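Here we show just some of the chains, and they stay where they sit in the whole.
The chains carry the letters A and B, assigned in the order they are written, with residues numbered from 1 in each.
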Amino acid sequence: MDLLESIRINLASPAILFFVLGIVAALVKSDLRFPEPLYLGLTIYLLVAIGFKGGVAVSAAGIGAVWLPALAAMALGALIPLWTYPILRWVGRLPAVDAAAVGAHYGSVSAVTFIAAVNFLTELRQPFEAYASAFLAVMESPAIIVGVMLGKLAQRRQGSPFNAVMRLALHEALLGRSVFLLVGSLLVGFVCGQRGMDATAGFFVTPFQGVLALFLLEMGMVAARRLGDLRKVGIFLVVFGVVMPMIHGVLAIMLGQVAGLSPGGAMLLGVLAASASYIAAPAAMRLSLPEANPTLYLTSALTITFPFNVTLGLPLYYEVARWWFEVAK
Amino acid sequence: MKSPAGGLKWQSEDTMNTHPMRLVTIVGEALARERLKRLLAEEGAQGYTLFAVEGAGAWGSRVADIEEFANIQVEVIVTAAVAERLLARLQRDFFPHFAMIAYETDVRVLRQEKF
């Protein structure tokens, strides 16, 4: 199977097709709407289910097998803002605070992209480390914290005192809804183990892939509603939003291989590195770096990188992982 | 002599039970929710009412689907003095950073001592 075939399979999966349907709904101005409580319910379900399953997997594999790649994942997340900052600042000519904010988004992760990747591997019957959700859980916060620090340092003279802002950023990065649910459910799953999974699989596993498909319908609408902002962000960010994910993806796949993951697990680490946060990071930025322009980071994370990743990115990272594991063998 | 303008009689700011008070309304990003609550408490509001709303304004349209990009409206009844402090602080601390508007309305409340 080659790249084109992988792309074909991904594009013909229910999740991605419903994502496209959502984009169409927004473009033709259908009156379809997901009211906020419904959106929130789907989000909570997906985060809890993925966290819980990950926790059960960690308890099966043992902490010993997980801590090293998890640490590598965290380090990668924390470092990404450091090298995207100069690129955004000096190549892209973004204001300092915007460079910091955008970097934070690309160091952090998108849970939905990760879940779509898990879906993709499941459809292909490609094995992967089920505890990879633990990487998702630990990779969301570090880049946010680093990004806010960068942003505050860059505008030292201005605004609110550094410590107060960092407290806000830490609270948001560590206790924001998505991090809290992911980490919390991971711990719950870890304590329950397989016995807990047996009791709740009818809810956390059976309908999972279908719920994701429905959720991507909504995400398609959310992303497409911002298509108009593409013109505002300029060509540089559009290129950045496609190229950087590929670089980060490849880098993380190699790192994953070094850390001892299987091709499937390394691909998931690649997806995490490649993905950009569009929930936790924007919320943290609005509160901790309110001077940064949300149009820049939201449009690039949500309207460029997210659609790229779930459509073409997933098969791409998958083929890279397979190729790299061949090469590195 | 309270009301020289006969035509304004229906405003009846002199009704037996009601007392003039200010209703301050704030509409803006849901993300500012906790900060707004803190501001209200600091400036001495005794309560508030909060609505989940959809809206559009200078900062673009805010569809009520993703909480992080959603809108809230906060209504708070306060004395004139508190209203002025509140509006001044909104102007200074919130407007530069958040998509937000604020305005005040004259209302007449029952049980003035509550506010």
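Please note the rule applied: contacts are C-beta pairs under 8 Å (C-beta built on N, C-alpha and C of every residue); 3 or more make two chains touch, one makes a residue touch a chain.
Treat the numbers as computed from the prediction; the structure is a model and nothing was measured.
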I see a single representative of every chain type. Please write out the full complex as a formula like label plus count.
A x3, B x3
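In this text, only the chains that are shown with their structure count from here on.
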So what's the Cα centroid distance for subunit A and subunit B, whole Å?
38
Per the touch rule above, subunit B residues touching subunit A in the complex are 29, 31, 35, 52, 63-70, 96-98
Please output the residues of subunit A touching subunit B within their complex, sorted ascending.
33-36, 39-40, 218, 221-222, 225, 279, 282-283, 286-287, 290-291, 298
